[in-house]
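Note that this complex is displayed minus one protein chain, with the remaining chains in position.
For subunit A:
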Amino acid sequence: MSAAGVVVVGGGQAGFSVVQALRGAGYEGPVTVFADEPRLPYQRPPLSKKAHTEPEGLGVDLVPESFYRERDIDLRLGEYVAALDTAACAVTTGSGERVPYEHLVLATGARNRPLPVPGAELAGIHALRSLDDALTIGRALSTARDVVVVGGGFIGLELAQVARARGARVTVVELADRLLSRAVSPQLQEHLRERHERDGIRILTGTAVERIEGKGGQVHQVVTGQGPLPADLVVYGIGATPRDELAREAGLAVDDGVIVDEQLRSVSDPRVFAVGDCARHPHPHADGLIRLESVQNAMDQGALVGRRIAGGAAGPYESLPWFWSDQGPVKLQIAGLRASTDEVRVVPGDSDTLERLAAYAFRDERLVAVETLNWPAEHLAARRLLQQDPPVSPTDLAGSTLGALARARRTKEVRA
């Protein structure tokens, strides 16, 4: 039997990042990746953002096939892991093959929460997670006239804008009283709503979907607490749950995600790591354990675990979290983690049009998170300054921007 090496379960951004870092840091043992989709790992962010208006932007591989071949990475496309035996340090695949490991990395991602209403099984109702989903929605949009988007979060609003750009009449139905209620500060929620409404998207907040009705098996209307909405296409994005059942069935600690320590190791088994959407982890910017669903988190966690297994230098996981969402013409970017109690100050980036905005969140007189609209430079400055000492205080920012502050600090460093 060949030596047991690293087995990675999952072929998304996190799993890819693990193997890239492993080989990049000089790991020479066997590396096997189980990717349950039958295609090379691909870029996920475009799926909801520009996919349906630019279909050629879909399905862009992260790296070509030769990358895996040249680095001797055994990429098992279309194969999944059915069970995990931590006592024997082996996984069992869907076809019954047992593969031993020295280190196991769970990068299984998350799955969409299903739409919990009668009629959800009708044709013409879709959620978005994979490339196939994006292609399906893209095709449906070429004929759809009345689109109902269930869920006013990142994905829902991105898809609403995409559908609108394709000429459909679009209604967003959100159960909470506000859009993006968990993702951005209340100060920006109203602003974003106005932007979407100005683009012709109808938004119903505080509204429940009660059932979906069809004709001949095809979706026909969505019945909400505010009455029926005609629909020939329904897309929903109402959150995701981590794919943590392999870990749970193997007896590892799981609570809405695989519980890991600051090294991203399972608290139950030092030979098992978890990274990306499926990992619940400590973070210096968070109170307690958090689980983040973002490309940045997937890539940075994967890279840290890859380097650690390869024996390279790797401290605790403390990457600054950042997110972005292209909601039609609005580029929303977030750096840092905000708490609901933070004091938020909103500053326009241009005085007349309010096309650009920044919302600065402070906790105990320190800047902890920055949300920007259409202001990537300010976002990048925020990412820099949120990781520097001394922290930015409200006084530092009075009458200034983070961009100006970062430039000034950089000049000072150069002089010093």
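The criterion applied here is as follows: contacts are C-beta pairs under 8 Å (C-beta built on N, C-alpha and C of every residue); 3 or more make two chains touch, one makes a residue touch a chain; residues count from 1.
Just so we're on the same page, contacts and distances are computed from a predicted model.
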The hidden chain: which UniProt name fits, "Cytochrome C oxidase subunit IV", "Response regulator transcription factor", "2Fe-2S ferredoxin" or "N,N'-diacetylchitobiose transport system permease protein"?
-> "2Fe-2S ferredoxin"
Residue of A:G29, A:P45 or A:P348 touching the missing chain in the full complex | A:P45
Hey, which subunit A residues sit against the chain that's not shown?
-> 43-46, 49, 60-64, 66-67, 70, 295-296, 299, 324, 326, 331, 333, 376-377, 379-381, 383-384, 403, 406-407
